[in-house]
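Every protein chain of the complex appears in place save one, which is left out.
Up next is chain A:
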Amino acid sequence: MHSFGYRANALLTFSITILALMCAMASLSDNFNSPTPSAQVQVLNINWFQKQPNGNDEVSMTLNISADLQSLFTWNTKQVFVFLAAEYETPKNSLNQISLWDGIIPSKEHAKFWIHTSNKYRFIDQGSNLRGKEYNLTMHWHVMPKTGKMSADKIVMPGYRLPVEYR
């Protein structure tokens, strides 16, 4: 500590060590938060439902998505990525996941929302298994913190069924 340079070096290293410690504590403080998110999705209409020339089934639907993800946000949350997936089982694949809609929630104020939309990404099956198929709509989200580990969770909403005939 006798010269200018030694004191500057000591201060720099000590202050950055403490900064890292503060960030670790901020990350750990997220564990005190127990989120209680909710989501509802209504399928308002099947716009069309057809078999493509190459043999794959494709559906277009109108959705009403409402969700309250405010409890996911803490002081250490940067943003939340959320997407809605259709999940169903076919003889070939035990789990098919098709993303229908996604969004980025930048702050707690935007975390309670409802949106009326047709599917943002195309709902195409690998094959022709969709007629009369029962499927789940699942709301997935990934929480991106300012410091620390990303986390992900989901809400599964079962009991949706596609029409028996093409239209």
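Basically, a residue touches a chain if its C-beta (ideal position, glycine included) is under 8 Å from a C-beta of that chain, and two chains touch if they have at least 3 such contacts; residues count from 1.
Definition applied: contacts and distances are computed from a predicted model.
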Study note, to complete from the structure: Expected UniProt protein name for the omitted chain (select from "Bacterial surface antigen (D15) domain-containing protein", "Signal peptidase complex subunit 1", "ER membrane protein complex subunit 2" or "SHSP domain-containing protein") would be "Signal peptidase complex subunit 1"
Review point. Which residue, A:Arg7, A:His116 or A:Arg161, contacts the hidden chain when the whole complex is considered?
Key: A:Arg7
Practice item. Based on the whole complex, identify which of A:Met22, A:Leu44 or A:Met144 touches the chain you can't see. Key: A:Met22
**Study point:** Missing-chain contacts mapped onto chain A
**Key:** 1-4, 7-8, 10-11, 14-15, 18-19, 21-22, 25-26, 29, 74-76, 146
